[in-house]
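Only a single protein chain was left out; the remaining protein chains are all shown in position.
And then chain A:
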């Protein structure tokens, strides 16, 4: 019994094939999904999605969205998604540093919130590269 996973972003389909297990980050923590999971609809936070195919784990950075799990079909709709193999470590590290600097300089509530979001996105991308386990 395998799960059918679909990861979609507005610009393209990032992933569409069968997997054995996934670990998803939601607002209320990480949830692991195995075949025959109960149907749930959940919001996905800016975080990492881990996919297991036959004892091999793949990481993907997701930038927030929704997930629907039901009947061994998982649909994840996110604003943006990147496979860890597609992220350049140097560039991700640089983006992280720029985001941290921007957060320190941010003034006003709106800028702080935006800087926070940018920081979380950058941090997720760096984590996606480091966490290959």
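Throughout what follows, a residue touches a chain if its C-beta (ideal position, glycine included) is under 8 Å from a C-beta of that chain, and two chains touch if they have at least 3 such contacts; residues count from 1.
Basically, contacts and distances are computed from a predicted model.
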Identify the UniProt protein name of the omitted chain, choosing among "C2 domain-containing protein 5 isoform X6", "TFIID subunit TAF5 NTD2 domain-containing protein", "Translation initiation factor eIF2B subunit beta" or "ATP synthase subunit gamma, mitochondrial".
"ATP synthase subunit gamma, mitochondrial"
Given the contact definition stated above, which residue among A:40, A:98 or A:113 touches the chain not shown here?
A:40
Positions on chain A where the hidden chain makes contact
6, 8-13, 26-28, 31, 38-45, 65-66, 68, 70, 75, 77, 79
